[in-house]
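Have a look at the structure below, then the notes.
Here the complex is missing one protein chain, while the rest keep their positions.
Coming up: subunit A.
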Amino acid sequence: MNGESLEVEGIDPHTTLLDFLRDRGLVGTKEGCAEGECGACAVVVLRLEHEGPRYVAVNACLTLVGSVLGAELRTVEGLSPQPGSRSAGRAAGPSVAELHPVQRAMVELGGSQCGYCTPGFVVSMFAEYYRREASLTPSGEPGLRWDPESVAGNLCRCTGYRPIREAMRSLPLAAEDDGFRARLSQPLAPLGEASLVREDVPGGGGTRRLHRPASLAGALALLAEEPAAKLIAGGTDLVVEVNQRDRRWPTLIALEAVDELRTLELGGEEIRIGAGLNLSELEHRLGGALPLLDELFPLFSSRLIRNRATLGGNLVNASPIGDSPPALLALDARVVLASQRGERELPLVEFFTGYRQTALAPGELLRAVIVPRRAPTHAHFYKVSKRVLDDISTVAAAFAVDLDPASNTVTRARLAYGGVAATPVRAQAVEQALVGRPWTAETVAELAPQLRESFTPLSDHRGSAAYRQAMLARTFEKFFHETQAGRRLGPQPPPSVVLPVLPPRPQKGANA
């Protein structure tokens, strides 16, 4: 932690990194929501990724301590040469010139008002600062790409974001002698096995355990031994249950260190995605191989969440409003389930068996997702939500159609939805009705009423049943019109921009 070792003992396996840090006096990391929506608790994890160590910002409120045992972490206090004091009441902090360039830009451009969200923004920006460097191409692209959504997982209630955006855009390249940058080229040990045990939990809670195996065989053995154990991967959904509904489990199995679950195989016919691969890394490593998923990623929660969330987790929690299932259903994905008994494959459409229920048998875990590589003639993803970024779907939809180029008739159609039924679903009757029909406005108009009636969605705080029902057809109409217009219609997420590379600014004091 910030370059020092912290001993972890006697804590409940459900203890979040946020609570742990604050208990240890590292109070710069804040709690704003405790459900991964506001980013005030963001901390930096140095993570061993495919290409080497990378700084990633994660929500400490959704990260269990057990998941990061043995990891190198930095909090906001550990980002400047003279870190903010751990003992309260220290008189003078660093001068503006001694701050990390990210911090300095935030100060000088008015990026903080009340300051409570600021540590989280600084942490997100810090990770982005070094990530941008890594994304520079050898071709000498004269700019740095800036993704607005890189800080979309951080909420600010005061500034209106404009100065934060300016601060982000003003950042130069990291200096050659930047110690944080130098750390990225040094080796990083992979996470190994770890465990936490707490006995005699008050209120009759018994004993609670967290195991973190370092191999798939180890994970399957633990699961065979205790089929009721709860698996936790990124934890971005599960720890919300811990924080908001006080859920506790006797045994947690953290999949963090299982390398076999973090593989990606880019085959000629199909792509096999390890279920434990986090979505940020997946997006990066896919490199555009699955265009429909590239439409999905920026809309999938926030970068902070995607840095932890896994594709497998999004499928296994089987939420009807998960965003990846519609896209994967439209792509005819299959899932690979593994247990000590062996592996089996299942079409994704058969994986969801009921509200938050799956075909996983006791002792079984989701090992991989297989996505065929064939490209439909047209395919798009739609997310209807109150906000463009960092939101949960009211309705999510993914459509894929194949057309016979000679006759302009539909040869194959996949219409998949989230948010309209107890599980992610496909409108199979309409899919069949489309086959053989011309791909025209008339066809779409004729099938729209049937599409609207395909499901009977509910009303909730995200939207009324009537709106959801309307969206069943409207999103498909939009899809059709986009195939005709040759462009996406309506508001899109704010695009990435390429900005001139600014020279590094002198910084007083040594880094890291």
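The criterion applied here is as follows: a residue touches a chain if its C-beta (ideal position, glycine included) is under 8 Å from a C-beta of that chain, and two chains touch if they have at least 3 such contacts; residues count from 1.
Definition applied: contacts and distances are computed from a predicted model.
Here one chain is missing from view; checked against "Cytochrome oxidase maturation protein, cbb3-type", "Xanthine dehydrogenase", "Spore coat protein JC" or "ABC3 transporter permease C-terminal domain-containing protein", UniProt names that protein "Xanthine dehydrogenase". Among the residues A:389, A:410 or A:427, only A:389 touches the chain that is left out of the figure. If you put the hidden chain back, the residue from A:76, A:127, A:229 or A:348 that touches it is A:76.
Across A:117, A:403 or A:427, the residue that sits in touch with the chain not pictured is A:117.
Only one residue in the set A:28, A:66, A:234 or A:276 touches the chain that does not appear here, and it is A:28. Among A:16, A:67 or A:103, only A:103 touches the chain left out of the display.
Not every partner is drawn; the one left out touches subunit A at residues 12, 22-23, 25-35, 37-38, 40, 75-77, 79-80, 83-85, 88, 90, 93-96, 99, 102-104, 106-108, 110-119, 122, 148-149, 151-152, 154-165, 202-203, 240, 243-244, 246, 382, 384-392, 394, 459-464, 466-467, 470-471, 474-475, 477-478, 481, 489-494.
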